[in-house]
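Quick one: the structure is below, questions incoming.
Missing here: one protein chain of the complex. Every other protein chain is in place.
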Amino acid sequence: MVEFAVELDGVSKKYGNFEAVSNIKISIRRGEFFSILGPSGSGKTTILRLIAGLIFPDSGLIKIMGQNCTFIPPYKRNIGMVFQDLALFPHLNVFENVAYGLRIRKLPEIEIKRKVCEWLEIVNLDPKIFSRRKINQLSGGQQQRVAIARALAIEPSVLLLDEPLGSLDLKLRQHMMSELKKIQRTVKTTFVYVTHDQSEALVMSDRLAVMNQGKVEQVGSPIEVYEKPQTRFVAEFIGEMNFIPAEVCEDHLLSELGKIKVSKINGAKKVVLGVRPEKIKVGNKAENVFRGKIEEVTYLGGFLKIKVNVNGVKIKCITSSNGLREEDEIEIGWNSEEAIVFEA
Amino acid sequence: MKKISAYPGIIYLIVFFYLPLLIVIVYSFGFPNFKFDYYIEISKPLYFKVFLNSFILAGITTISCFLLAYPLAYYIALRAQKWKNLLLILLILPFWMSLLLRTYAIMNILNTFGLMFTFTAVVIGMVYDYLPFMVLPLYASLEKLKKSQIEASYVLGANPWKTFFKITLPQSKSGIIAGVILVFIPSLGEFVVPAMLGGTYVTIGTITWDLFLRYHDWWRGSALSMLYMAIIFIALAFYMRKEGKIEI
Partner (left out) sequence: MMQIFVLIVFTILYAPIVLVIISSFFDAGNFTLKWFEDVFQDEKILKAFYNSITLAILSTLFSVILGTASAYAFLRSKMKFESLFYTPIIIPEITEALSLLLFYKFLSFPLGFFSVLLGHIAFNIAFVFVIVKARLSGYEKSIEEVSLTLGANEVQTFFRVTIPIAMPGIVAASLIAFTLSWDNFIKTVFTTGPGFQTLPLLIWSQAARGVVSPSLSALTTLMLLISMILAYFYVRISIKRE
């Protein structure tokens, strides 16, 4: 029994002079929902296409289910892929789309019929209603389901999804997110999901990799990545964060706000301190407390988002306390373990 | 890997299209000798007259086609989608049969009116055969014009004529140029129509026919064709420099 469904070891790929991905090391566990999150152009789709075998790396090793398939063509890898544009076959109906991979594998007709119906049911499409439908007679959500069923029908070692929800409207997207997660729980196949949308990655993944400019910034569970971002990029890309430039001075920091206590510091002299807005409390019950003037109050339903000017540094906080107005003088603060020190 | 599947097609065109063109060039320089005599000869008055004839015919054809095609294209462009399709199909349908058959068809009528073997007959035949090549690009450019633009012009105080010259016409410029090219260039070298309807009206097309098929004079014929091609390429290059690309 192998532990990892997909292993990338030192994988690099160049397009001309442009380094799409460099020295990627990722190990994706069997049966997990793994996301690759990053802004466009960060190389996340390149990684997916490398795993699929649609492109081959310049250097490095790619293993699927423990076997080296760095240069194996896609049709010998037994992987499923859902493309961004879904790439459904317009000349085939729903049934034949899902049956495509099974026909290539020359399964007996009865077997094909049974499997296609089974998979259509798993993705919540009634085979009796949808089998004979043409692709252009389906809604966006239904097309997603067919694409997923088609990719899963070949029972792949791993299912690759390239931003498949991008084209859907917000409501349908949220629905499909929970649906996808449910499907993954049912079939227990390893899912590798590429997206630039942090909420998709946080909601669905067991673990995720955050990418930037062709490199992996951090791999971890959604909680780890959110609570303990290892780089400033990760902190900035996922959620919101206040960044306060500061200098290390013995065991504490000096900044324009004044002296700041921190739980640990790294070796650097110049640093940036990151604090999430929701970690900042209004009032003086915290280790670090500062006085400032409220510049902006935005009501977000249930809670307020305020911008406080402390010695010229603007700090965003989220609070549920009512009665705050612009121009009010208030105290805000946070405990030292809730702030993260990054290299400047 | 995929590139390989293009090679048979490319090789075929090189052998049966580009190589023959090269041979025309070779012959125009007097193959198996090498001399410019044939180019000098075709610049003499006899051939100049032929080119002039062709230009006059092509010019009159183009202008007549334009005058007929513009209102037609304008009319079709402003119909509802269903009618547009029908009218366009009706327009294109006769052009699924060969020029030869269409010209034969028009012979019947010209015979009835006693017009056969006159310049008028040739012009009528040419306009009849080339009209759609003018209508289609004009239609394509006029279709992009929105009715609201014309209405906006009215609201701003322009009368229909002013609106036409200031709004409609300028926007159909690309269609006009494409239509002129599509009609002018092939009608310059047209053979069937002048040969069938024109009797003695000599054009580039008919003289090419005579030189090649009657007198087997490959050399003069080649030189003449090269000159004809040169004219076309200069016209196209001029157009492409202005418009960037050809839209048909």
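To keep things simple, chains are lettered A and B as they appear, and every chain counts its residues starting from 1.
By definition in this document, contacts are C-beta pairs under 8 Å (C-beta built on N, C-alpha and C of every residue); 3 or more make two chains touch, one makes a residue touch a chain.
Keep in mind that this is a model prediction, so the values were computed, not measured.
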Who does the absent chain touch among those shown? A, B
Given that one chain is not shown, which residue among B:Pro20, B:Gly114 or B:Pro170 touches it? B:Pro20
Hey, which of B:Ile63, B:Met116 or B:Ile167 is the one touching the hidden chain? B:Met116
Using the document's definition of touch, tell me which of B:Ile42, B:Leu57, B:Ile106 or B:Val180 contacts the absent chain. B:Ile106
Touch with the omitted chain, as defined above, among B:Ser64, B:Ser141, B:Thr163 or B:Ser225: B:Ser225
Logged for chain A, residues touching the omitted partner chain are 52-54, 73-81, 83-85, 87, 89-92, 100-101, 104-105, 150-151, 154, 160
List the chain B residues touching the unshown chain? 1-6, 8-10, 12-13, 16-21, 23-24, 27, 68, 71-72, 75-76, 85, 87, 89-94, 96-109, 111, 116-117, 128, 131, 185-186, 188-189, 191-192, 195-196, 205, 208-209, 212-213, 218, 221-222, 225, 228-229, 232, 236
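Convention: only the chains that are shown with their structure count from here on.
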When centres are defined as mean Cα positions, the distance from chain A to chain B in whole Å is 59
